[in-house]
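Heads up: the structure comes next, in structure tokens.
The complex appears here without one of its protein chains, the remainder shown in place.
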């Protein structure tokens, strides 16, 4: 029985690869399977290689794995590019010539079908665009997918926007593709998937989960400037925000975005912005101000490949240290790194509570791989969502106060907050060093106390932060430390290692700052070989750990500067080499 | 015999404290003494406390020490503020009432003189402004300074801009102050300083030394946006730049400043910008671009107190980690931290050679204390200045090349550079990932090679970088690590410790990045107790060291978030406590 | 609050004679005459001498970053349109580093009153040239004379589609107050540029100098602030600086256009969890 299966759809930007992949993913999910998707696409307008992988499994999966069972290629270039990834007994459907030109060694063990999608679509429906439906039909034959479900998804997709005729033609094209595939393939070439009941699950991307989390957490102000791969948060918010009474503003740039969110937060909204690499660098000054002025603002940063404009459509964990050590001056900050779409939702909710409780900027740090790809998840638990606005004083309370001090020296360093418009709460939010009431004060004694006050705020924050999650065996020689979207690869590497008789544990960092030094130190001390796994060149997470755990034993560092998702293989191999 | 002497002039912003201090400093320097000055001033327009300390010594000094021998106060508030700093047997000259109101315990051992500068000036010259000259005259009496020199300095100061009459009146006012002080004080209250020959020395601030270094190094393009305490670099450059054929541009903001300097560097100029905290944060995006595009640009950052707008006139080492770990993406960078005005000059010259040799951004990281205060120094050695433009290809060479590759994969990672206008050198400087010719390339293989190429550039850079300088005993249990303007305090703390029979060594970091791990590891391993001394709250230098030296023994961390200069006392006390 | 005193927190420490005192007085007058309470007013300032007004004026205040007053003020206004949001910038803050934000808030017609205190110099940083510094002026940043052609704020605003443009003079406090008052009543973005001497760092553009160069548009026969061509013309005389209400037009404000319901400010919404609606959205991901 097939329990795990990967389909890759490959072609050129503009070919409809994305659409086809999305429908397939949804179909598999509705059929009861766990799904993980991966888009590999260029930042170009059109014409360059792109591919979309849909992995599905009967078991819970967090990542892509490192095998492709079926490749559906819109052209031969795609085959050449992806042939090495295709598994033994893999099947390739290819539009275009050239398959025959492949050397036998390369194609051994794989089945090739010439599948002239484009010409079929043109002949039958007069338009190439139907090739995508034909492809989907063919795939549903090979995987023995539920055709009713496919029809249902087609109609959901097109009915509202395009009408019944379009739905009908698309359904027909899918049926046509189904038949074509049946004619072409033998029964042994099929990979029929069992059907399960689709339970209370959703298929969602990290960016969408953050948007949903924001709405759930009461975020009613969102200001941003478009940038890949963070714009999807915006896309997911913009339609629903008005229904919640809130507003989404497109600003002229990222400096305005963060400053505007800060203004909104000061005025009383739960406010947020989102960005990626270049935009994050542009936010550094206002980030510092939020820290100084103690304004509660949430910044979602979906990392893409840098430096500079870099590679806007490729993922990386290359901006980790910037949020922890970046910007000028010293101020408290919280950096959260969700590792699953579920955590994207939960941590966003948590972020809005933390930000108002601790009155310092909170960063939600994810990556393109997390933000733009889809994962199945339990439906998010709305009953667990609680709103805690921290030391926000109510108008009634203000009247009772003998003179409101916005930056009052309190034992925990956190001061009461009033909102403009409230009587008796007048204060100045000040970017210069200031006294308890918010007025500029450059005295030495005040400075020392204010610095202390601000920095002390997070001393007791550990109770509210997401502690590291430890996966795997209680006792194991090999330990992994990672965060964010490498989680899937690490977990599968652990499975593979276990098969190879190497037991391992995995500490998933979920809060990067304040750094959970105790837990990490303890984890490290209980492992013989520790490997920090991260998707960047220089080993930023390892650098962070070393800087916070001292003395610290030597750490292995498995890094990847690849433009593609981290694979289990990239972890298993160096570990085996090191421990054997 | 007096060998070391500190005079503090204190009053309100607008009182002319700065002017008075500057003249005194120059006078002492001309008299052959070593001088170190310190300005403590508010960021306010007028009316708040300000003071200026001039320390002078027969021996080499690098910092301020922690004692005041003579206080000249323009008002009583100044006395109250500074009384604790005044040494036994100190003398206080004070304008205004209130001295008599001080409790005897407070004033014990100190001599107080009511010295009604303001009314004297008003009565005699009709304008309060002459109080400064009267004060200077009085100080020259008490310190037995050379009156001809004072007259000479007065005439240098006023002759060109204000004419002979002004010079004459000022000289007269100084003479008047001299006489008044003679009438008032007893001979035992004088602190006569010996006179030495003024040799080949200058009195210069760090900012001025950087400006001079830039001109010497062939910097011919400077673009910046005004900001304290970096504007002084600009002030020192702007008058002379045209004579060197170069240009200084005031841009609309810091984003423009760095981008413009990058454009200028690309076109062939040795180009630079300067800034401080908020401006540095605004430069983070372009910083990343310079790294990606491999454009040689020098950034001078004079640190002030953050976060946010913070305290623009106070010094701090609070932005160290930003330049090392800040900005998005990963790219090579060089961070230099001069510890003396001489090093400000030398390292600026070095910076311009490094930047063209390694084609990555070079940061000159100093502090307000270094930038705005004066130190005596040997005249800078111009004969040692060499210009090395690195792999800049000459037009002749280009014709011979078979196809110019701006980002050629070379063994050392450094590629040849042509300038726009040169035949056969056409290329694109690209902020996206690019191929060897500079054209966008998002291929995986290219990406890996390009990342590798860029990051490899600094592998062999150690030979060209300023290695750490080790001061003090070869063998000592106590080791200090510090950089920048804390140098003076550390060196004097070492002297004090030696008197207390504690031998110490001091590793002065001069290059912060690439981090000189070998030297630091070796230094740490040879010391029993290592103290990292730094002028910030969170211990950024210690964090850096721990992140780079692993495993690393426990490090002591002597930090100060004070608005004032680091003092030897702040170091000696914790060390004695720790080692005894 | 009908008393100016209610808005006076403490005596400013600007240089004696600074034009900012005029702005301060005018603002207090307007605040008292418009009869709202200090807590209903938020003053968002830039960095510069002008920015110190938060320390002197009793109201909610936000003294943020250099050049970023506009986005901060916009965020505040959108979240609570009941507040009177007043922004104060200098010529450097508004026209140099903040130019982009200024024009974007303006074109969006956000309901802000923007007072740009133009002293033709970067005062707080000790006197560098600003975008309004005269061509040829010697400043510490331009020892050989400024080589930049100055910006005219109102002209720029006109080109950018402003709905309210006025210029006052800090030497004429009553007139200035009347302009600010009108600006505050304007539904949308109101620019009030104030010619304001910096007596310390700009010795040229003094009170006298301004008195010699200003022309009140009220004195131009048939001048109508509703006539764009006329406004353009009034701003086109080199050497003559038009003051008064230069231009005004009616257009919906940004907050009216983008807020679901202006009478239900976001600030007063209960950020409670609307589980039904959220569940419905989540259904879309099945």
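Per-chain residue numbering starts at 1, and chain names A, B and C are given in the order in which the chains are listed.
One rule holds in what follows: a contact is a pair of C-beta atoms (placed from the backbone, for glycine too) under 8 Å apart; a residue touches a chain by one contact, two chains touch by 3 or more.
The shown structure was predicted, so the numbers you read here are calculated from the model rather than taken from an experiment.
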Which residue from B:17, B:280, B:336 or B:429 sits in contact with the chain not drawn here?
B:429
I'm checking contacts with the chain that's been left out. Which of B:32, B:246, B:296 or B:539 qualifies?
B:246
Which of C:40, C:91 or C:152 sits in contact with the chain that's absent?
C:152
Listed residues A:44, A:107, A:410 or A:446, member touching the removed chain
A:44
Among B:117, B:193, B:215 or B:520, choose the residue that contacts the chain missing from this document, as touch is defined above.
B:215
What is the set of chain A residues that contact the non-displayed chain in the whole complex?
43-48, 225-228, 231, 234-235, 238-239, 242, 250, 252-254, 278, 308-309
If the missing chain were put back, which residues of chain C would it touch?
96-101, 103-104, 107-109, 131, 147-152, 155-161, 228-229, 232-233, 236, 251, 254, 257-258
May I ask you to list the residues on chain B that touch the chain which is not drawn?
30, 198, 201-204, 208, 212, 215-221, 223, 240, 242-247, 249, 251-253, 255-257, 259-271, 285-286, 289, 293, 379-380, 382-383, 385, 387, 389, 419-432, 438-440
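The criterion applied here is as follows: only the chains that are shown with their structure count from here on.
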Quick check: how many Å separate the C-alpha centres of chain A and chain B?
44
Between chain C and chain B, distance of the C-alpha-averaged centres to the nearest whole Å:
37
Could you say which residues in chain A touch two or more other chains, in rising order?
255, 285, 289, 293, 431-432, 440
Would you mind listing the residues of chain C that make contact with two or more other chains?
47, 52, 63, 65
